[in-house]
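Working notes for the structure below.
Of the protein chains in this complex, one is absent; all others appear in place.
Up next is chain A:
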Amino acid sequence: MRSAVEHIMGTVFSLAVPRGTDAEVFRAAADAAFAHLRHVDAVFSPFRPDSAVSLIADGVLTSDDFDDHPHGAELHEVLGLCRRLKHDSGGAFDAWAVGNPPGFDPCGAVKGWAAERAGTLLVRHGLDRYVLNAGGDVRVHGGVPGDPWRVALADPHRPGAVLAVLHVAEGAVATSGVSERGAHIFDPISGRRAAAWDQVTVTGPDLALADGWATAALAMAGGPRGPAGTRGWLQRLAADHGYQAMAVDPDGQVWTTDGMRELLHEPAALVTTGRKG
């Protein structure tokens, strides 16, 4: 594999392509994708006081101003995605109620959305087969049924260990969890830390949706609907949109949608997920 790694958005993006890929094509595609991700970070970072998102959060910039804004189309798109995720999740994902005091922060939607767009740029620059890892959220392209990409799912309770391996030819695998940065996701309805599940993985065609739904499910499970209501919601997403999901609770118990089991290729790993040490 030929690979490139960049630190962007407070995390690390890893891009890999088959070894036979032309070096110059790869370099140009990687440069374009990483440049786009840095651009998105500049526009959407809530940590930069002059970013568009900070101006929106401060009430200085409103959607009425987007048409005259140099990045208005992107702002419209991200706000539309945030509205959709809030609606889909019944408010469990709410970019307008992040933190304390609640404020506008679309971070939970931006990374997956940006990585999906970066993937489009990679194709436009001639990569017909790639795997892009956006800090743990993955977009793969160009696998074939007989030779799919093998996406390992991290075990939230054993650093460095693999819970299961998904075979995916084309699409997204997004995981939200508490193992890397602690319980940082709050249920906006109850205001409590989401702790009923330790990790949720969602896989389907689009990384922006998979990432948003995984984050929403983690928050939802910790809220009034609890794990049982969230399982029902994820089953409905699977039925309506074809996105499959897996959840891991604090005891290491694994739950999946029915369709997820067909994608799993290391089911033996599931019996070894008990929390250790």
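What we mean here is this: contacts are C-beta pairs under 8 Å (C-beta built on N, C-alpha and C of every residue); 3 or more make two chains touch, one makes a residue touch a chain; residues count from 1.
Here is the rule we use: contacts and distances are computed from a predicted model.
J.: UniProt name of the unshown chain, from "Cytochrome b", "FMN-binding protein", "Peptide/nickel transport system permease protein" or "Sarcosine oxidase subunit delta family protein"?
T.: "FMN-binding protein"
J.: Could you tell me which of A:89, A:201, A:230 or A:244 touches the chain that is not displayed?
T.: Going through A:89, A:201, A:230 or A:244 one by one, A:201 is the residue touching the chain not shown.
J.: In the whole complex, not just what's shown, which of A:51, A:176, A:230 or A:256 touches the removed chain?
T.: A:176
J.: Among the options A:106, A:135 or A:223, which residue touches the chain absent from this view?
T.: Touching the chain that is not displayed is residue A:135.
J.: Among A:85, A:153 or A:196, exactly one should touch the missing chain; which is it?
T.: Of all options in A:85, A:153 or A:196, contact with the hidden chain holds for A:153.
J.: Residue by residue, what part of chain A touches the chain that was omitted?
T.: 1-3, 5, 7, 10-12, 14, 16, 111, 131, 133, 135-138, 140, 149-154, 156, 158-162, 165-166, 173-181, 199, 201, 265-266, 268-269, 271-272, 276
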